[in-house]
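Apart from one protein chain that is not included, each protein chain of the complex appears where it belongs.
Now for subunit A:
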Amino acid sequence: MSAKLMMKQVTHTYGDGDGARTILNHLDLTVNDSEFVAVLGPSGTGKSTFLSAAGALLTPTSGEIYIDGEPLGNKDKSALTELRLQKIGFMFQSAQLLPYLKVEEQLLYVAKLAKLSTKEAKERSAYLLKRLGIWERRNHYPEKLSGGEKQRVAIARAWMNKPAVLFADEPTASLDFSRGKEVVQMIADEVKNEGKAAVMVTHDERMLEWCDRVYHLQDGVLVEQ
């Protein structure tokens, strides 16, 4: 077992002086390969802040974060961009697909950024799209897809470059219950299938069936259930 994500004593404070608010307070977390972790908490507790810090989008005030063994602390902006491309897959609330790319192109774009060969990219995207049951929709624009299909494309896109960790920000927020469950199940399947790690942030307690561990974000730290 190796740690895909490790957060050590991570603290994040917004603002300074009197208005300073500490959202993450000496938070620790380790996620290993083939592990799917959920982080729960009501709105405003700092879930997005947590995910941004773990996903190398936000530099925390203090503490150290390792992705696939690599510390983030000493990296500059472009090194972090490269790391996000190679090691991190993101799923955003409400899919956030690019409206002008067809389903398959959404995946090919990421592969292109990572400089995968065309053949490799085509194979990988076909594999993922088939696994997620949207192969037939590969030549459609996102506007023609249902919410559930969009999120499936988002899952496929996130896994495209074989990242070490997948971060999902409320991936079920814009879906009804059964579609939401389906999407979470698919994330879980891919985690096992790819042998990678995933962290999902949600405020929906009904989505936890397939998660290996569940944490509550409380007062800036993660409390395991």
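By our rule, a contact is a pair of C-beta atoms (placed from the backbone, for glycine too) under 8 Å apart; a residue touches a chain by one contact, two chains touch by 3 or more; residues count from 1.
The criterion applied here is as follows: contacts and distances are computed from a predicted model.
The complex appears with one chain absent; UniProt names that chain "Putative hemin transport system permease protein HrtB" among the candidates "Serine/threonine-protein kinase RsbT", "Carbon monoxide dehydrogenase", "FAD-linked oxidase" or "Putative hemin transport system permease protein HrtB". Across A:33, A:105 or A:204, the residue that sits in touch with the chain not pictured is A:105.
Across A:13, A:34, A:61 or A:93, the residue that sits in touch with the chain not pictured is A:93. Against the chain not shown here, subunit A presents residues 48, 51-52, 55, 57-58, 78, 81-86, 88, 90, 92-94, 96, 98-101, 105, 109-110, 112-114, 141, 157, 169, 173-174.
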